[in-house]
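All protein chains but one are shown in place.
== chain A ==
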Amino acid sequence: MRGTLIFAGSSCPDLTDKICHNLGMARADAELTQFSNGETSVRILTSVREKDVFVVQSGSPKINDTIMELLIMISACKGGSANKITAVLPYFPYSRQSKKKPHRGAITARMLANLLDVAGVKHVVTVDLHASQMQGFFKCPVDNLHAEPLIARWIRRNVPRWQEAVVVSKNAGGTKRVTSLADALKLNFGMVTTDKKRGPSMASMAASMMGYPMDGIERQPVLDTAGNQVRNNSSEPESETPAAESGRSQDSRMAADAQGSPRMRANGTHSRNAANRNSPPRRSQTMLSQSSVIDELDEEHEADGLEYNDQRAHEVTHGRLVQGHIVPDDFQSPATSVADTSVPEEDPMAMSHASSFFAPQPHALGGSGDGGASSDEEDDILKDPKVEHTITLVGNVRDRTVFIVDDMIDKPGSWIAAAETVVKRGRANKVYCIATHGVFGGDCLEQMQACDCIDTIVVTNSYPIPEDRARNASKLVVLDLSFLLAEAIRRNHYGESMSPLFQHLMD
C-alpha cells in the first residue's frame, strides 16, 4: 500500500510479518534495544514523513517494557512528522483494570488510553477489548475487532457434531460473550458459577439460594435461547410421544405465564413423564420445596431411582470445589467449621475500612465481579486451601461437546474447575476451552495441558505464545488473526467501512 508503513514492536514480529504478508508489503525497519540501565531505545530507520504509520504491539511477559516501547515508537514517529499514527494492539494491556476498585485503585486502562493519546496516536485498532466500554476512554477513534467470526468458523470446520455442542460460560460476567457465540452458531448454552461454600449451619441457606443464578442472571439469556432448547429436546427420540408432546406445549404456555422462569421451562421440555404428573405450576412448586441440602447431597444416588430428580439435576448441577478441583460429595472438607470465620462475608462497610486493608481479599485488588470482570480474583479464591466452594452448573451438557468460552486465558484455576464440573458432574464428553487472548500467565498452559477434562485449548495469536511452550502443549490450537488485522489496516488506510469484519462468514 502506498504511503503506509507498518512497524512491529518487539512483542509480536511474527504477527506483524503475517499482517505485512497479507498486505503484500515489507515490515518497516526499526531498531528496538535497551540501554544498559534498562531504558528502552528506539531507532526508526526509515523516513516516516507524511506517511500513514501503523505500529503493531501486543503484550509480553515484560508488559511494562512493551508499553513503554510502544509509546516511544509512537512518539518517535510523531517527532519524525508522520501523517497519522495508528496503534494496532491485538491485546490491549491493562484492559482488565478498567474500573475503579473499592480501595482507591487506578483506572489504569483509561490512563493508558490517555498515555497513547499523549504519545501521538490518532487511531487505535484492537481485538476483543475486555470491556467494550473502554472505547470511551479514548479521545481518538477505536476499532474494536471481534475474533468471534474466526472462532465460529473454526468450530464449524473442526469440531465433529458441533451442532449438538453446548457453549458454557465459566462465570456470570462472561455470559454475554457466550450467548453471542451461542447465537452465532445457534447452539444451546450453559453457565458455571462458583459460590463460597457456607459452613454446615449455613447449608440450608445455600440450598435455598440455588435458584438464584437462574432467577436473576440467567433469565434473560434463557428466554433468548428458549426456542433452541425446545427444538433440541424435541429431536430426542424418547420424548416423541403424544403425551409428552401435549405436556410440553402445556408447559411452554405456563412458562410464559410465569415470566419465563427457566426452571419451569426446563421441566416442561424434559417431559418424559409429564403425563403422570399434575398440572405444571404445582410441579414447579414441588421442585422448589425439594431444593434442600439432603436433596443436593444425595443427588447421585437418587439419580438412578428417581427419574424426576435426575431431570432436575441436568438443569442445575452442584459440585464441591476444594483447592480448585471437583471433589466427591463424601470428601472431608478441609475447614468446614472454620470456613465462616476465616473467610468473612464481604461486607461493603468492612471492606472500605482501612484496618482490613492489610489482609485484602484478592478480589478487592482484581476488580469487582460485574459484567466485564475478569476471573482473576475468582482464581485466587479458588486456590485458597481453607475454603470450599460450591460450583453450580446451569444447563444440560450430558454427552455433549462443551465449549467453555471467555475473552482471555490467564490463570488456569477457573478453567480447570469449569471443565471438571462439566465433565465430572455434567457428564460432558468433550471440552474445548476457547478464548481470544491466550495470555497463559505462569504455568497456566502446562496445567491446562495436564488437565484430563480439557481436550482442546483454542486461542488466537493476539498474544504471543513462546514457541517451546506451544510445542509442548498438544491440546493448543492457535488461530491466526493476521488476516483480520491486515484487512482492518487496509480498510483504515483507504477509508473503507469496517462493518463487514464484524459479520459471520457462512461457509
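Remarks
Here is the rule we go by: a residue touches a chain if its C-beta (ideal position, glycine included) is under 8 Å from a C-beta of that chain, and two chains touch if they have at least 3 such contacts; residues count from 1.
Convention: contacts and distances are computed from a predicted model.
Missing chain, UniProt protein name: "ribose-phosphate diphosphokinase", from among "AP complex subunit sigma", "CCR4-associated factor 16", "Dynactin subunit 4" or "ribose-phosphate diphosphokinase". Touch with the chain omitted from the figure is made, among A:I44, A:A147 or A:C453, by A:I44.
Counting over the whole complex, chain A has residues 35-44, 47-48, 59, 61-65, 67-68, 71-73, 75-77, 79-80, 93-94, 96-97, 100-101, 103-108, 110-111, 114-115, 117-119, 354, 357-358, 360, 364-366, 376, 410-411, 439, 441-442, 444 touching the chain that is not drawn.
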